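This is the structure I want to talk about, given as structure tokens.
Showing just some of the chains, left in place.
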Amino acid sequence: MSQSPKKPLAVLQKAVNKKVSVRLKSEYEYRGRMSNIDPYMNVLLLDAEEYLSGSLHSNFGKVVIRGNNVLYIKIDKDF
Amino acid sequence: MSQSPKKPLAVLQKAVNKKVSVRLKSEYEYRGRMSNIDPYMNVLLLDAEEYLSGSLHSNFGKVVIRGNNVLYIKIDKDF
Amino acid sequence: MSQSPKKPLAVLQKAVNKKVSVRLKSEYEYRGRMSNIDPYMNVLLLDAEEYLSGSLHSNFGKVVIRGNNVLYIKIDKDF
């Protein structure tokens, strides 16, 4: 049933240019197009929106999130 | 009584495609099918559900949890 | 009086298949049979029980605890 599944970092790499939600250890979450990501999970987001406890907090343009703050990265279903 | 037991990471690797619960250092827990995992315990979950203090909080599709946040990974008994 | 004492990690490795208590930095403690352990102190427990501040909280089957959360591992006296 499983043909060699992809490693988590390879799946993230493959999701480049897709929309993602980056949740941090705090209650902040950033949604945007993932322009790139590296193995440390440093993420470059475009057209990023910052959510605090689920509601829109501010709009960013281009932002690099330092990987060590990341709790999870959710890949939007429609991709 | 013991034939060379498997190392923890090897047991996790062998549980790929099984259902697991990933508990974080916070009160959050994620349940889903473990599509893959790497030695740092970065986990790719499919059909993930987020539980907060034991009750369902939200449904995710595909999510990568960064390994350093993991407290434990429980492998469902029926596997 | 001392014939070359064993290093802490070697003692843990030798306790594989014995019953242990794994105390975390939080007030949680996990008791079960230590199926395996690696040098980072990632631990695989079988028939694990979770205790919170000393009272039984829930029963797990097979669980891998990520080593960086471990405060100490106590090896049951009768082993």
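A, B and C are the chain letters, set down in written order, and residue numbers restart from 1 in every chain.
By definition in this document, a contact is a pair of C-beta atoms (placed from the backbone, for glycine too) under 8 Å apart; a residue touches a chain by one contact, two chains touch by 3 or more.
Note that the structure is a prediction, hence the values are computed from the model and not measured.
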item: Where 3 copies are displayed, count of copies in the complete assembly; value: 7
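Please note the rule applied: only the chains that are shown with their structure count from here on.
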item: Contact graph of the chains (line, ring, star, complete, other); value: line
item: Euclidean distance of C-alpha centroids - chain B vs chain C, Å; value: 19
item: Inter-centroid spacing, chain C versus chain A (mean Cα positions, whole Å); value: 34
item: Of all residues in chain B, the ones touching two or more other chains; value: 68
item: Sites on chain A touched by chain B in the complex; value: 1-2, 5-9, 11-12, 25, 41, 67-68, 70-77
item: Of all residues in chain B, those that touch chain A in their complex; value: 16-17, 24, 26, 30, 35-38, 42-44, 60-66, 68-69
